[in-house]
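One structure below.
Apart from one protein chain that is not included, each protein chain of the complex appears where it belongs.
And now, chain A:
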Amino acid sequence: MTVKALRAIPSGGKNGLGAFILQCKKLEFHYCDWAGSSKGMNGFIKSLLPKFAAANPQIEFSISPRPGKHPVVTGHYINGRTKPICVRNLSPYEILEKLELLRDASGEKLKRTNKAVTSTKPSVRGIWSPYHGKGMIV
């Protein structure tokens, strides 16, 4: 059973906060038992991953070897996209940072935001500004 986004916001929800669902549904870990570039990854899986997995029970974790390849962490998101990150030669704590990035990501493609507010339904009149129109005197 895969995690899906909510179709409607529940009645008790306030500004979507009540219906918050983590966008990352699965994290895949690939490592190599032999290669040196997987050294940090193997250490991370052994020492830090159990704690991270226990702290994030809503994410599915899958750990599988991939011999002869660099270590990779792939995030799967509920919008159907994936985000793979190569973690070769990284230390366990650097990998943890990458993992936090993957966990908190929305799964959307990265976009440049040059507006203060982004909305799915932008106002026709635009955002009110005190400096335009009659406005108030500052």
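The rule is short, and it goes like this: a contact is a pair of C-beta atoms (placed from the backbone, for glycine too) under 8 Å apart; a residue touches a chain by one contact, two chains touch by 3 or more; residues count from 1.
By our rule, contacts and distances are computed from a predicted model.
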Out of "Exosome complex component RRP41 isoform X1", "DNA replication complex GINS protein SLD5", "Anaphase-promoting complex subunit 11" or "Large ribosomal subunit protein mL50", what name does the UniProt record list for the absent chain?
"Large ribosomal subunit protein mL50"
For a quick check of understanding: of A:24, A:59 or A:73, which residue touches the chain that isn't displayed?
A:59
Could I get the residues of chain A that touch the absent chain, sorted low to high?
31, 33, 42, 45-46, 49-50, 53-54, 56-67
